[in-house]
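Quick one: the structure is below, and I'll ask about it shortly.
Just one protein chain is left out here, and the rest sit where they should.
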Amino acid sequence: MSEQTTTDPALAGASQQAERPSAFRRVMGGSVGRNLGLVIALVVLFIIGTITAGDRFADVNNFLTILRLASIIGVISIGMTFVITAGGIDLSVGSVMGLASVVASLTAVQAAATQSSWLLMVVVALAVGAAAGLVNGIVIAYGKVVAFMATLAMLVGARGLAELISGRRTQIVTNRDFLAFTRSDFLGVPILIWIFALVAVAGWFLLNRTTFGRRTVAIGGNAEASRLAGIKVKRHLLSIYLLAGVTSGIAAIMMLGRTTAGTSTHGTLYELDAIAAVVVGGTLLVGGRGTIVGTVLGVLIFSTLTNVFTQNNLDTSVQAVTKGVIIVIAVLLQQRFATRGAAARKS
Amino acid sequence: MSEQTTTDPALAGASQQAERPSAFRRVMGGSVGRNLGLVIALVVLFIIGTITAGDRFADVNNFLTILRLASIIGVISIGMTFVITAGGIDLSVGSVMGLASVVASLTAVQAAATQSSWLLMVVVALAVGAAAGLVNGIVIAYGKVVAFMATLAMLVGARGLAELISGRRTQIVTNRDFLAFTRSDFLGVPILIWIFALVAVAGWFLLNRTTFGRRTVAIGGNAEASRLAGIKVKRHLLSIYLLAGVTSGIAAIMMLGRTTAGTSTHGTLYELDAIAAVVVGGTLLVGGRGTIVGTVLGVLIFSTLTNVFTQNNLDTSVQAVTKGVIIVIAVLLQQRFATRGAAARKS
Amino acid sequence: MINDDHVALLEVRGITKAFAGVQALKGVNLTVRRGEVHCVLGQNGAGKSTLIKTLSGVHAPDAGEIVWQGEEITISHPIAALDLGIATMYQELDVVDGLTIAENIFLGHERSTGGMLRVGEANRLTRELLSRLGHGDIPPTTEVGQLSAANKQIVSMARALSRDTKLIIMDEPSAVLDSGEVKNLFRVIRDLTAQGIAVVYISHRLEEIRQIGDRISVIKDGRSTASGLSVADTSTPELIRLMTGRDVANVFPPASPIAVNAPVLLEVDDLSLRGAFSSVSFTVRAGEIVGLAGLVGSGRSEILETIFGARKATSGTVSVAGRTLPAGSVDAAVRAGMGFSPEERKSQGLLLDEPLFKNVTLSTFGRFARGGVLNERAERDAAREQIAALELRPGDPDRPARTLSGGNQQKILLARWLVHGTTVLLLDEPTRGVDVGARAEIYTLVRRLAAAGTAIVVVSSEIEEVLGLSDRVLVIGDGEVLTTTNASDIDEPGVLDLVLKGSAA
Partner (left out) sequence: GTESNNTQPTNASVEGNEATGDTITIGFSGPAADHGWLGAINSAALAEAEKYDDIDLKVAEGTNDANLQISQVEGFINDKVDAIVLLPTDGAALTEVAIQAMEAGIPVINVDREFSSTFASRVTILGDNYGMGVSAGTYICEELGDNPDAVVAEIAGIDSLPLTQDRSAGFKDALEDCGLEVSNRVAADFTVQGGEAAASQLLSAAPQIDALWNHDDDQGVGVLAAIDNAGRDEFIMVGGAGSKNAMDLIKSGDSVLKATVIYPSTQAADGIRLARLVVQEKALSDLVEIEVPNRIVLNAPVVTSDNVDKYLPTAFES
């Protein structure tokens, strides 16, 4: 019943003050808070691993094994993070990696590399990855084919091409220098892990500290607004798929080193592993938000999980069922912690 | 087309006349026009098939072969059309089909079916599909786990469960009545094709002529607006994943009939085939627009393609490369014809 | 008008609502009687939309009571509100683009038998509803995605009417409408109130309140500062003081004379876009403001978008400072010094989940970078400067754009081009949804920019605004330039005359 007429201008200033976030909230709202769910998941996995498998699990060599396993899919996932952040998807990463491994380990390439430098194999792998990424980018950005389909086509096509080129044979890497490099250690840590770390750090910097990253987030958030703000959306999309292709090329080099063989079957289903790691990490599948730290944590969670399973001698089928449940839990954890503080926007 | 503001009631009628689309435009703007690109693609494939393989291709039995091949993935694709139209995705369709085929062909189930009725196997397959769909729906709609991850988890989990239950054995279907039904003909056309036709027609009706369909499109187009309009969005999403689960169950029954065996490997990679068919068909991957006719055409294009390849005894790798190119062309064709007339909104 | 003073239709007491970090409502009271038009006023971000969302079941209030026809209730879901008879037209267009008009209108309460749609009936009813709204000419089977913002608003309106309602809440329905449409809207509202239906009406255009409102409630910073004032007894300056806590002169700043030798910065020559407009030619000199007046759907937005290169012209050229721009290239336009604030800020302008400052620097972040490496501190500083200049609220540069009120979101777009420092600025509906205070600020700002030598083109559906702000006016009708004249040589009826004659011809 109260219909008072009240005017109090004094309140206007006060409310502004109250709205500045506290230091604690700022930290929690930052990358730590966003990734807290993942860190918890990882810690829980480590605890489970240590309890169930004891010293065998909590051992430096075992950690290196986990990291080595993570490194190849990790590099691919960094590229995938950019693609997904920009609102796209790349299903071809695994098969492009296979193709690059095949081309780089061709007898002719290896012969040329022996005569010149092992770096030739590196260059070839990167070039193949870049070329495939370029094709993806052109078809998606300029041909306007939806990314899912364009890269699905590339997935099928690149695998076929790899089979044609290799004659479906596994090509053995014989170049000593190449193997010496890719299988070497640095400060007691395998070079593959260093490469992953390097790519992750570079990716983090690129995404968070450069105009390239800003454009990526902007396009994923609202492509039309970005275009109207003067961003060259098509060219940027092209360069993002190119980037993903290059990470596939890097992964191919790592795979060649790790398996000493190039084959068209390398990288089968890596696209799903990479997407899973990226999304579990907290990058939005619809684009507009991406986190490299989250992706790295996502990759580590999956490879630690595999390791814990193996340590405990779990039946493959039981593993699969458990993995299904754990994926859901990980996503839930990640989502709960990421939105906490950002509150429920919708009731 | 300008919407003039006329408060003059006399003018209102006149302009109504003018804006009524001509019969031709109505047809072209309708499902025929939208699917013209696909029809052209299919016709071209038929021409190529007839030229390269002659009578062997253009033969009723061969067409039935194509349709039989299309029927199982077709049923799954109808369910997938609903999911994608509603803005979701279901990666688990193939492995749920595998799980349903395994459970329905368990020795115990078959024994019970022999004592009662072969329909028991049908009921079991449908129930398993529905249950898996229900779990997907709950996790996605109420757990708010992004659909890609939730159904990826189900993909992994259901496959593992199927392996556990079957002990990784291929279970042969021995129930005579079940086989007699699933392998029977009606009017000279195999029952599997009838089932596909039935599911497609029902799906078309459901999507285009019922409130369920309207709400599916609305939720995919704008979930928030749908909620504001009083739609129970969560419940509807749940029922859509349930529907997809049921189509996987139907597909499992068909698969059991077609292969006379239930195994955990049934349906491997069917999710990609189904998504490809749906998207090539013109359903928007972001939701809000779905077409059953397009999906059916998409499925037919892929199975005809496989058939033409086989008729010409093409090498698997060449097939893969060609398929990659054809996917891109099909999507391009579909997009061009679908947007024609809707004019270029953006440069 | 039915008056039932004893039992109010709706009574809201002490509603509070907090979002993360913002207390949006701190205690709001509202009493709505049957058959009245109750206006809710407040600055951008005052909490008007939040208030109505607690009434329509979108947000659950943290505290307070809602009494509906004498009974205390809770509204937990939009369905509950609809069932009570509360229909809402939201500020953000809440239609589904992929569905037809009829399907949108009956979404959630489809005409059906056993789940099967009765399409014919829905279309017929839709045609009736549209006719009632004065738009019988729009086919009910048109896809809503094809409609202009104004027509989408009509669909929203028809949807509210399609239900059996006792109260219709309209959150800034007139923001996207032109004067003809607004008149039409008022006719419908009077129709409704005559049937005893109450209307809660939100608008930033105070003259509309005078025309249609019965009583007024004012919200300031999430608190009621006035409830149930009678429109007739409250003066406009008093309302403004209740809203803003200060006095605002609601007049257009005087135009400063343009130097005779001012260079032509923008030259549009014979520009056409098939299906939208043809043969548009005009020039804008440094310091000049050119306005495009016309009815909704006349193609003004398309003209701006085509000048900016967001659409590719079918023929004609656009030159900035004498250099012809390539057709259909936004980034060439931006590089040449052009800026564009689009009409639909959400879909065309903002990164809703990104912090405010990144939205402000969206077209300039490269400038704050060295060797591709961003300097967020500099960006934040630049944004903060504009936030202060435009009185953007809340002013935290790290707050996501989504959490700002509509009017403040509009200011972000202006801030973007202010940071950019354009020589040619295209503004499409720059004051849509902006409150009186901010509106005056924006006018001053636009004038100041012009005085500093910027060439400005303004599109607004408020003819008064176009005339008041511009030096020169182009009257557009049906994609053609009907007249070009000095703003001082024409008045609002004159423009409407021209336009109606033009479209009748």
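Order of writing sets the labels: A, B and C. Residues in every chain begin at 1.
Basically, a residue touches a chain if its C-beta (ideal position, glycine included) is under 8 Å from a C-beta of that chain, and two chains touch if they have at least 3 such contacts.
Since we're looking at a predicted model, the values are computed, not measured.
S.K.: Which shown chains does the chain we cannot see touch?
M.R.: Touch partners of the hidden chain, whole complex considered, are A, B.
S.K.: So which of A:R34, A:H266 or A:R289 would be touching the chain we can't see?
M.R.: A:H266
S.K.: One chain is left out of this view; which of A:I172, A:V286 or A:V325 touches it in the full complex?
M.R.: Checking the options A:I172, A:V286 or A:V325, the one contacting the hidden chain is A:I172.
S.K.: Touching the absent chain in the whole complex: find that residue among B:T210, B:T259 or B:Q335.
M.R.: B:T259
S.K.: For chain A, enumerate the residues touching the unshown chain of the complex.
M.R.: Chain A touches the chain not shown through residues 56, 59, 61-62, 65-66, 68-69, 72-73, 163, 168-172, 183, 255, 258-261, 263-266, 268-270, 303, 306-307, 309-311, 313-316, 319.
S.K.: Footprint of the hidden chain on chain B, which residues?
M.R.: Touch with the absent chain occurs at residues 53, 56, 61-62, 65, 68-69, 163, 167-170, 172, 183, 190, 255, 258-261, 263, 265-268, 306-307, 310-311, 313, 316-317.
By definition in this document, only the chains that are shown with their structure count from here on.
S.K.: Quick one: point me to the chain whose Cα centre is farthest from that of chain A.
M.R.: Here the answer is chain C, farthest from chain A.
S.K.: Provide the C-alpha centroid distance between chain A and chain B, rounded to the nearest whole angstrom.
M.R.: 30
S.K.: Hunt down the residues of chain C that sit against at least two other chains at once, touch-wise.
M.R.: 58, 310
S.K.: Provide the list of chain B residues touching at least two other chains, using ranges where the numbers run on.
M.R.: Correct list: 224, 227, 346.
S.K.: Mind listing the chain A positions that touch chain B in their complex?
M.R.: Residues of chain A touching chain B: 139, 143-146, 148-150, 152-161, 163-164, 168, 224, 272, 275-276, 279-280, 285, 315-325, 327-328, 331-332, 335, 346.
S.K.: Which residues of chain A touch chain C in the complex?
M.R.: 1-9, 11-12, 15-16, 18-21, 209-214, 217-218, 221-222, 224-232, 288-289, 341-343, 345-347
S.K.: Going by the contact rule at the top, pick out the chain C residues touching chain A in the complex.
M.R.: Per the touch definition, chain C meets chain A at residues 11, 13, 19-23, 29, 31, 58-60, 76, 220-229, 241-242, 245-246, 308, 310, 330-331, 333-335, 340, 342, 347-354, 358, 362-363, 365-366, 369, 372-374, 393-396, 398, 402, 416.
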